[in-house]
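Just one protein chain is left out here, and the rest sit where they should.
Take a look at chain A:
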Amino acid sequence: MKYALSFLAVIALVLIAWLGSQIPGMPYIFGVAFPYLAIAVFLGGFVYRVVQWAKSPVPFSIQTTCGQAKSLDFIKHNKLEAPHTTAQVVARMALEILTFRSLFRNTHAEMHQGPKITYESSKWLWIFALIFHYSFLLIILRHMRLFLNPVPFWVQWLETLDALFQVGAPTWYMSDVGILIGVGFLFARRLTNVKVRYISLLNDYFPLVLIFTIAITGILMRYFLRTDIDIVNIKQLTVGLAALHPTIGSDIGAIFFIHLFLVCALLVYFPYSKLMHMGGVFMSPTRNMKNNSREVRHLNPWNPRILPHSYAGYEDEFREFMVDAGIPVEKELPPQKDEE
């Protein structure tokens, strides 16, 4: 149901772009107005979300330690898993963000008769998540060719790298294959892994379908429908967009508008969805805090003033027992009055 709905939603977006862009005058809306709008929403929304997060303080030092803390000299400190200094935290975060360190740990638990539980290393999610994310990154970076004139050296350099295998004509980029495989796996996993399927929401399928369709339309343009689009016109438009004086030629091709409209949809969707994990991962307190909380005091801006049940109150309640038991007290018992 949920995944079917995601397909429907994306198909609807495709139809809107396809039919809409054919109406005279509309190419300007789809080619210029929507992209600007989408970028504005994306940037504004992204910043807004990060600011919203940042506005809430981190009251306590809640690092999750995944290795030996720094303690005595002869106990070997695990600098990456229980970082003690800022540099070590940066290294830990770099590992998380660049190599998905935590996903690498993943295991699969299985129940057997006995009962017995086994834990097997399970790195599929890690591998395909990496393939997906790096392909995505490469594709975004390669797209800079469209917006920058002249094309910067590093974009050409990335293109050469990405096309290293020289397969097909035009040569297939690894990242294009990678993103399809990556998204395909993530989607298939969502459907076939019982647990993941059970927790999945529309919000989980939709971005995958959307990204898949963006990638497909992109690939269609590059490898199969080359003649349906006018690359010179497109480049003129995109460079114009980047330079803030867009001009839109005719004959750009519907497939391009579909591609572009879906990207706009993704940009608009991004700040209001789980895709914000991109920003959030940097700010997760369990990962980005130092494990030095006994060495350096962490401050809580809203630390309430709460005093303990006082010693004086405690002694008042139990003084007699304490004196009887020979426990030192602050105030002696009142002198006993002789009975008369």
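Rule of thumb we're sticking to: a contact is a pair of C-beta atoms (placed from the backbone, for glycine too) under 8 Å apart; a residue touches a chain by one contact, two chains touch by 3 or more; residues count from 1.
Simple rule for what comes next: contacts and distances are computed from a predicted model.
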*Undisplayed chain, where the name is taken from the UniProt record, one of "Putative sulfite reductase-associated electron transfer protein DsrK", "Sarcosine oxidase subunit delta family protein", "Cobalamin-binding protein" or "Riboflavin transport system permease protein RibX"*: "Putative sulfite reductase-associated electron transfer protein DsrK"
*Residue among A:16, A:37 or A:66 touching the omitted chain*: A:66
*Per the definition of touch given earlier, which of A:40, A:188 or A:201 contacts the omitted chain?*
A:201
*Write the list of chain A residues that the hidden chain touches.*
5, 49, 52-72, 74-76, 78, 81-82, 96, 100, 102-103, 105-109, 111-117, 119, 125, 129, 193-196, 198-204, 272-274, 276-277, 280-281, 283-287, 291-300, 302-311, 314-315, 317-318, 321-322, 324-328
